[in-house]
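With one protein chain withheld, the remaining protein chains of the complex are depicted in position.
A and B are the chain letters, set down in written order, and residue numbers restart from 1 in every chain.
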Amino acid sequence: MTLRMRFLYAFTGLAALLTTAGLIGTFYKTPLEVKEIGFTQKIFYFHVPMAITSGVAFAVTLLASIAYLVTKDLKWDVWARVGAELGLVFGAALLTMGILWTRSTWGVWWTWDPRLTSYLVVVLLYGAYFVLRSSVDNAGEKARYAASIGILGYITVIFTMVSTRILRTAHPVLFKLGKSGFESGIEHQMLITFLSAMFAMFALCAALLVAKVTIENLSEEIEDLKDRIGG
Amino acid sequence: MTVDLKAEIEVAKLNKYFGRRHVLKNIEFSLAKGGFLSIFGPNGAGKTTLVKILSTLEKPTEGTVRIADVVLGDDPAKARKKIGLISHSPLVYLDLSAYENLEFYGTLYGVADLKERAEYLLERVELSHRRYDLARTFSKGMMQRLAIARALMHRPSILFLDEPYSGLDPHAVDILDGLIDSIRSDHTFVMVSHNLDKGLELCDTAMIIEDGRVIFFQPKREIDVDAFKDTYRRAVRGDL
Partner (left out) sequence: MLALRQLWVILKKDILLELRTKEMIVSMLLFVMLTMVVFNYAFNAEKNDLTSFGGGLLWLAFIFTAFLGLNRSFVHEKDEGCFDGLLLSPVDRSIIFIAKMLGNLIFISVVEFAAVPFFTIFFIRYPYYIYWSRLAPFVLGLILGNIGIAGVGTFVATLAINTKRRDLLLPIIGLPLLMPVLAPSVIISGAMMGGNVAGNTAEMVSASMKILVAYDIVFFAAMALIYDAVLGE
């Protein structure tokens, strides 16, 4: 078995294991947070890791975009695109979880909570990334333009997150939406559950990344071969 | 094809792809300084693409183009100072006057004697009396004459002409002929034309491109005009 396949099996297995561990931890092992929020606080164990993972996926896009602009090697463009796809997938899952949490906690389906809002903007931005990609035919141009948005987009993501935080601390807060309902003295079990889930998501993301990039590259090769045979 | 070391224009292994379409296939040729190359060929053969690459508006996918000692990829600005292009679109701003158009392009090219050069060219193309009129008010022929002036503002040593006679009235044709004639020596020309007679008359080397390939390239004195015309017609009809 090649190194790549071994990697894929290992990481998928790891992801499955850790996810199970995380789920068990979430439902059975962690204490019920009795603050305002109660049971739904537990969403935090998977929700935050997902947010971090999608941030990592988009960071892959950022780095791959820079790599492409420097080397002009199209293989980096594949990484950039796949990173953005996965980032969107995790981001969409994130928004869904956010909506469900808001509904069950506050009764409404949506609030313009800075974090939720930032993520909506991010999802829309990377959606635009794909619209841009589909608007350019030439592979080199497509990669170049997409790369510029991959880079500027990530800067925007950081700005949005940071600036909403700054502006909120200056502004009186109406009601506190503490999704991360835990204090600094985090309990042992909560930490383990959280970390399990986080590494589960990382492993899943890594496996999906590698799998998708491999698939894309193979598709390209097939297309090339088809052209050469004249099919 | 032997490589002429004193060549003003040198094209080697030029290939151009638009996506998967192979538009120019292994083009190679050279043109000496002061030469006049006429390029003929059916529509879609790649003539305009070739001229665009030579005039730096497009980049080759593979291969090298050297113009007046500058390899195009290396220092495009330097090459551009020596290149002029007259194509079928005049490339003038309709809401600027004739003079303002020339002033604009002259400044872009860093022409030192801007005012005098513009005045001189406006006279040569017989547009002096309309120098302050907006280009919008010009007839097609007048606009093409302005385009000629625009192309010559920076005294390019190499001129690319992409079907420059199309849509010109006889008077404008005369003006263009006169101008080409006056700068004929020590300028290099590449012209794309559908006008077989005109092209052959002006050139000293003729080329036929068909389906992205050079299928004919010879100095004029070696050309048997009838055989040439025959080859050309067959290429246009798609028999080759």
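Here is the rule we use: contacts are C-beta pairs under 8 Å (C-beta built on N, C-alpha and C of every residue); 3 or more make two chains touch, one makes a residue touch a chain.
Everything quoted here is computed from the prediction, not taken from an experiment.
Contacts of the undrawn chain with the visible chains, over the full complex, involve A, B.
Residue B:Leu91 is the one among B:Ala12, B:Ala32, B:Leu91 or B:Val173 that touches the chain missing from this view. Only one residue in the set A:Ala10, A:Ile24, A:Ala139 or A:Leu152 touches the chain that does not appear here, and it is A:Leu152. Touching the chain that is not shown, out of B:Leu14, B:Ile83, B:Leu121 or B:Met191: B:Ile83 (per the contact rule at the top). Shown as candidates are A:Leu17, A:Val121 or A:Ala211; the residue that touches the absent chain is A:Val121. Take chain B: the residues that touch the chain left off the picture are 55-57, 59, 76-78, 80-81, 83, 85, 87, 89, 91-96, 100, 103-105, 107-110, 134, 150.
Hidden from this view is one chain, which touches chain A at 69-70, 121-122, 124-125, 128-129, 131-132, 135-137, 141, 144-145, 147-149, 151-153, 155-156, 159-160, 163-164, 166-167, 170-172.
Note that in this section only the chains that are shown with their structure count from here on.
Between chain A and chain B the centroid-to-centroid distance comes to 53 Å (mean Cα coordinates, whole Å).
On chain A, the positions that touch chain B within their shared complex are 137-139, 227. Per the touch definition, chain B reaches chain A in the complex via residues 18-20.
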